[in-house]
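Contents: one structure, followed by commentary.
With one protein chain removed, the remaining protein chains of the complex are shown where they sit.
Let's turn to subunit A:
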Amino acid sequence: MAPRNDAKDGEKGAEEPKPERGYATLATLTIGTKASVEKDGEKRRAEILSIQTRRGRPTYYVHYEEFNKRLDEWVSAERLDLLQEVEWPAPEKPDNKSKQKTTQSKAQQVSKTDSRSQPNKSQKRPRSATVTREASETPFDGSAKSSRRPSRQGGKENLDPTVTIATEEIGGTPQPEDESAIDLVDMQEAAVAAKAAPNHGPYSREEEIEKLRTGGSMTQNQTEISRVRNLERIQMGQYEIEPWYFSPYPAEFTDCDLVYICESCLCYFGNNTQFGRHRKKCTLFHPPGNEIYRDDNVSFFEIDGRRQRTWCRNLCLLSKLFLDHKTLYYDVDPFLFYCMTFRNAHGHHLVGYFSKEKESAEGYNVACILTLPQHQRKGYGKLLIQFSYELSKIENKLGSPEKPLSDLGLLGYRAYWQEVIVDLLLEREGEGTPIVSAEDIGSSLAMTTNDVLHTLQNLNMVRYSNKTHVIVLTEAVLVQRERQKEKERIKGKRVIEGERLAGWRPPVFTAAARTWNW
């Protein structure tokens, strides 16, 4: 662990101002600080994204460096290793703020920022949303505050104001309970903003919002995705699931230990009694659309975001819990949702889905794709992917999923591409016509040539022999394929039977229905 961190720091040091390091106490820890945190028996550097007081004890929401955000979590103080130096948050770039610096006392700063954050509190944060569990007490004494990071106080002028507020308010400034709780939430956002600021992506937020208005469903924008997870747990059907990411469910749910989601209509409830009442009235047994595919295992329903706005919104809210880059900024109208279910006497049970733009300018055949966590690692992902390509085949189009892919998405697609390409090559070889171009492969599988080439090269299957390119069915891929077939023989093979989709026709939309407006 340590060597890698060092190497990384060395890299950074070349360009950026070296982050300030030092020893911290619990009282001096602030949002944005990177400390060593124990994770699964290892020490790992993690950034503190939020601080809350629960049952009188501080807890820290941390993001582990080089771990996916889905592993972000609340940790107790015991898991922080403060014997190691921490990395203080980077000061803001020296700018005009430094003009109004030195003379301004700490107290002034606090009161100033206070007054700034006060007016929007009442409207921005509903009261009920801010009452944190076991209302925050003020755990630190005043002396801790004054001892905080003396080096910085004395030295650099351009203190990050958000950091200052954070410490001040947690640090026992006497305030009504719920107000300090409000500030905690606000602080999270401030931290997100601060974190996002130096991260110059290819798009500005405005540009990206405009881009999303006319196409796509994925965002790269940090302000959209770097959020503290807001739901603790959800219950869906027979499962209790830990959400992975933030999703804009009602803000009230932040305080619920468990959010109940109806398996049929995907409506959400913060309370078991209400959920029970809902189940008495809910008459849906399957996704509210037309069944376009059915085999022994699964069914697919095609749902128009425009016609089933509530259901599709519910689905998006749910899937946002597990898709980091999905954006819910805009409405669901321009998308179709292909929902895979399995059936039993209770009805249809949603397993996963993919959304698809009614008209994709980029030629994507999938916008978002998700297997619900309770059904992951059972091969359903591959079915979803395969189904998306079966649709593209009928449409006579080459498809590719919208980028960015998630890590799991990438692995799912790579596995699928490898399998179908290797199978096709074996088939061609077996037919005795062992010559095929990348475009042939693409059109046979409804894949873009680009994806075909990437897959072949990734698997080291394109070689140069006798002054010409050849495709090599390597031992490695053949062994992998054999192993997989063995698995299928044992567990049973699940595939989409394309011929069962023969009745499906690509939905046609009038210009008005396709439009990105309402």
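By definition in this document, a contact is a pair of C-beta atoms (placed from the backbone, for glycine too) under 8 Å apart; a residue touches a chain by one contact, two chains touch by 3 or more; residues count from 1.
As a working rule, contacts and distances are computed from a predicted model.
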| item | value |
| --- | --- |
| From "Enhancer of polycomb-like protein", "DNA primase large subunit", "DNA-directed RNA polymerase III subunit RPC3" or "Protein DOM34 homolog", the hidden chain's UniProt protein name | "Enhancer of polycomb-like protein" |
| Given A:L26, A:I394 or A:V462, the one touching the chain that is not displayed | A:V462 |
| Among A:L26, A:L82, A:I394 or A:L453, the residue in touch with the chain that has been omitted | A:L453 |
| Identified contact with the non-displayed chain, of A:D407, A:D423 or A:E482 | A:D407 |
| Touch criterion as defined above, residue of A:R227, A:K356 or A:K382 at the omitted chain | A:R227 |
